[in-house]
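Here it is: the structure, laid out below.
Just one protein chain is left out here, and the rest sit where they should.
Chain nomenclature is as follows: A and B, assigned in order of appearance, with residue numbering initiated at 1 for each chain independently.
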Amino acid sequence: MANFIVTRILQSAAVMFFVALICFCLFRYVGDPIVNMVGQETTIEDMEALRQSLGLDKPVLVQFAHFIAGALQGEFGISYRLQRPVSELIAERLPATLELVFVSAIIALTLGISGGLLTGIKRNAWYSRLVLALSLVGVSLPTFVVGILLIYLFAVTLNWLPSFGRGQVVDIGWWSTGLLTVSGWKAIILPAVTLALYQTTLILRIVRAEMLEVRRTDFIKFAWARGLAPRSVYFNHALRNTLIPVITVTGLQIGSLIAFSIITETVFQWPGMGSLFIHAVQFADVPVMAAYLVLVALFFVLINLIVDLLYFAVDPRLRMSAGH
Amino acid sequence: MLMKPETEVGSHRHLLTSVRRVLDSDVAHSFFASPATVLAALVTLLFVFMAVFAPVLTSYTPFNPSTLDLMDSFIPPVWDANGDPSHLLGTDDQGRDVLAAIMYGTRISLIVGLCSVLLSLLIGVPLGIVSGYFGGWIDSVVMRIADIQLTIPPILIALMIDGVTRTVLAGNLHETAAIPVLILSIGIASWPQYARVVRSGTLVERNKDYIAAAHMAQSPPYRIMIGHILPNVIGPTLVIATIGVAVAIIIEATLSFLGVGVPPTSPSLGTLIRIGNDYVFSGEWWISLFPCLALVMLVLAVNLIGDWLRDTFNPKLR
Partner (left out) sequence: MTVLSIERLRIEFPLRRQVLVAVDDISLEINAGEILGIVGESGAGKSLTGASLIGLLEPPGQVSSGQIRLNGRDITNLTQRELRKIRGKQIGAIFQDPLTSLNPLLTIGRQLTETLNAHLKLQQSEAKERAIDMLREVGIPAPEQRMSSYPHELSGGMRQRVVIALALCCNPELIVADEPTTALDVSVQAQIILLLKKLCLKQGTAVMLVTHDLGVIAEAADRVAVMYSGRLVEIGPVGDIVENPIHPYTKGLMGSIPVIGAHKHRLAGIEGAMPRLDDRPHGCAFHPRCSHATELCRSQQPKLTAIESSERKSACHYNDEGKFR
């Protein structure tokens, strides 16, 4: 098992290296970083001086090593657009995005798993068909459309909830949280629901599909034949055996939440990393794009590692084959 | 069940019986037994019709600024007291007829959706067949790239590609090249799932007797891959591609909504929603809502057809 974990960590490191390489190439070869950094009236001598001070005149390999070293310390240079260190910008906006993703993940997991169980167990009941039909509508509704509709309904028409911003935030060290104030919770409801909806439907569908699949297996039939109660058959036997694929997909979906938060944050003007990134794309602000990409890749890699560890917790067959 | 080879087609009677057989088949039955699917097919046809014949169906030219009159701006839909019968769904801030804009917008959305899926297929299918057929290091490399790419949502990849081309291309050039760039971004972002399906299909086909026979007959690999394997693996791929079109339309709309897709000079449904979104608060809800509805209806219809195709031709995935 330790072997397996070491292998996975090495693989993750390889993926991160690969992503860093892409980001470096972006930074180095997409446009001239110096021209992007300085104003129109800077002299060529000044630009050369800047080039030297940034080490951009050194061999590419040295530059890459420099880039990696910087990235490891969280340094990604200066934003072209805002003329501030990228690390500062990210640190300001990270809490907003992570809180949004956290709340949506909880919503998506709770609704997705319980809905999937319900529709998988009572597959022909009217409410299962209804939930399934709604889930297809959910997959067909682009995130931003959901956001607009929710804003129109709850913010513009009913005036119950705010349509933009995080509400009042409280600073705990460098982390600013909106989860400690009423206005913060009110502000997070609409964006979190918007962000969770698509993932909920995907999780629901995978749980349902796996439940239907596992219900056909011999050991479920045998469990019925032993006269076990439905509760025991569904939860102790069926659900447990759906967990591996469900964990895999759910892990990916939570990773996707971070990416999809770009859209939600734009619709709700949520001051997170997603809106930072979308402005970076619009203004070709390469250092911010690169930093965002590395960060998102890091989240994906971490989630994958956690998913791998969860496999061991769930499946004794893996524990054994890896232990011997 | 998928396709029964017709051994004798030719005479009129045979054609009639085969038509009857198709109508009487399980596939046709399951199609007509599902009212939602029939409705979805009709809605899809309606949208395609609207997109193709937009210039005939409406006299407005919302993409041409010189025909617009700001005096016509912000007219509400026709059932509103201030509505104007010549603008059924009202007009936007520029005085564009919303219905006409939707028709032309659907056109762009459909073009981008279809072309990007086509591009994904063009990349994914050959890669899938080659890696399934040859295996070895080609397989490892292709599938590892596909694995990594599959963990990242296509929308993020498309955003990155779009961002990079935006930086590389100068301002004006980017505007004119927006649609090809969009197709390229979405196409590259979505190839891995097709490669995977095709690869697993190829792995199954490769071990069948007729392939061994073709080997024995000294058929070159490319001929085996194109002539024998491709026809057998393309069915399930096309089923997935149907749902892929819906996904591509959503991605296009999202990118355009985020302001990095189709420019406002030739808006797609996503761009129209973006434009309208600025007026939701001031009460001009129709500018945004009708394109939203059109987009959702179109995507839902395509998804329903895709779902039905998948359930019918590959019940195991149900």
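Basically, a residue touches a chain if its C-beta (ideal position, glycine included) is under 8 Å from a C-beta of that chain, and two chains touch if they have at least 3 such contacts.
None of the values given here were measured: they were computed from a predicted structure.
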{"item": "Touched by the hidden chain, restricted to displayed chains", "value": "A"}
{"item": "Touching residues on subunit A - with respect to the absent chain", "value": "217-219, 221-229, 232, 236-237, 240-241, 314-317, 320"}
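Keep this in mind: only the chains that are shown with their structure count from here on.
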{"item": "Between subunit A and subunit B, centroid-to-centroid distance (C-alpha), Å", "value": "25"}
{"item": "Complex contacts: residues of subunit B adjacent to subunit A", "value": "36, 148, 151-153, 155-156, 159-160, 162-164, 166-168, 246, 250, 253-254, 257-260, 273, 277, 280-281, 285, 288-289, 292, 295-296, 299-300, 303-304, 307, 317-318"}
{"item": "Parts of subunit A lying in touch with subunit B, wherever the complex brings them together", "value": "15, 18, 26, 30-31, 133, 136-137, 139-145, 148-149, 151-152, 156, 163, 209, 212, 252, 255-256, 259-260, 262-263, 266-267, 277-278, 280-282, 284, 286, 289, 293, 296-297, 300, 304"}
